[in-house]
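What follows is a structure written as structure tokens; I'll ask about it next.
Excluded from the complex is one protein chain; the other protein chains are retained at their positions.
And now, chain A:
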Amino acid sequence: MKLGRLFVKRPINIIITVNLLLFSLLYLFHGVADYSVPLAGGLLTLIMVICYYIILKLSMGDQYIFLIISLLSSIGIAMLYRLNPEYGFRQITWYGLGMVFYFLSYGIFLWIKGWDRYLYLYIIAGIGLFLFTFFFGTTIKGATNWIRIGQSTLQPAEAIKILYIFFIAAYFKYPEKLKKPYVFLGIIYIHILFLVLQRDMGMAMLFFGVFISIFYAYNTEVRLFLINILASIMIGFLSYFAMGHIQVRIETWLNPWRDIAGKGYQITQSLFAIASGGFFGTGLGLGRPDYIPEVHTDFIFSAICEEFGIFGGIAVILLYFILVYRCFKITLNIKETFKKIVALGITLTYAYQTFIIIGGVIKLIPLTGITLPFISYGGSSLVSAFIAFGIMQALSRISIDGEGLDVIE
């Protein structure tokens, strides 16, 4: 009973236990001679505990955000270690770097005042990065959205995501800066157009979704909103007929079984994997998620469903739910327009991103390649997610301060 009470009091203990279980299992899975797995697991747990206590001791606002993203990252890293220890190791490195950026973005966001004044900077930086990718980008897996620096590649769209939120927020704080709303809409559609040209449909959908939701909340003209909805439907239809790869995506969504060995291979393998998991899954290391192409990035959710069953999958979705709930609650407490929209933008970005990719792999909506936040393999997406939630952490502190609660330690 005492132990149980301690557990309820400190969710961090549950994370430690989960890490302990998963990594000792992985240690057995990869052979007893290899000590790198338990070491990596220990290191990961240590980083989490230290960061958690830093957040508590410095009373950096909301503590649940960090707990939830820690558990999500733990599941992700354990799953990557199971798929390929090399990916897992690199992901831990990215995780460590991400944590540094988490605290940095927290500090910088609070330190610099007047983020709402740099509207033009956000536009120029965003579009500049797009142009840079357009001219110097490398094509990986059909999308020209990567920049190669030495050995590693990174995705500028992940950085643009944050600049884009700041741009929208800065615009709605001082709409008169851009004279007419059409100028604002033009810049938004330039962002989306670049993503379409890069053939990054998931990101294009995400950018549009975030824009239209914030526009719905803050725009006063109903007519302009309806025009946007109509325009997006038109663009959707046009691009369906104009671009071959979108047609393929829709076809494999409607009937992947027709071309099961070719175009529909990925999605059908994903469905087989989820189905073979059943309620409780096959157990870690006992399924065959390696049949699915790209299982470590876009399709990691199917691998989780296969090895931990549908209950494990639902648990992951629930974790995202409570994360988004916390973020919405922080958003509602903020009074100032700019900060409120930044908080809303970050919340919506990660909520939609999760929906787009989980919906894609379970064949609820057409599949578009995008990473599952905090779980998928990928340095850029993990680090940018940590930067975004570092800002969220700063905003949560502002929202608590705004309520005038004086906290005694």
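The criterion applied here is as follows: a contact is a pair of C-beta atoms (placed from the backbone, for glycine too) under 8 Å apart; a residue touches a chain by one contact, two chains touch by 3 or more; residues count from 1.
Note that contacts and distances are computed from a predicted model.
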item: Absent chain [UniProt protein name; select from "ABC transporter permease subunit", "L-serine dehydratase", "FHA domain-containing protein" or "Sarcosine oxidase subunit delta"]; value: "FHA domain-containing protein"
item: From A:His191, A:Arg249, A:His296 or A:Arg326, residue that would touch the chain that is not displayed; value: A:Arg326
item: Residue touching the undisplayed chain, where the options are A:Pro156, A:Pro256 or A:Gly312; value: A:Gly312
item: Full-complex contact with the absent chain, from A:Met60, A:Leu80, A:Leu284 or A:Ile300; value: A:Leu284
item: Missing-partner contacts on chain A, residue numbers; value: 5, 7-9, 11, 14-15, 17-18, 21-22, 25, 28-29, 63-64, 67-68, 71, 75, 280-281, 283-286, 307-309, 311-312, 315, 318-319, 322, 325-326, 329, 406-409
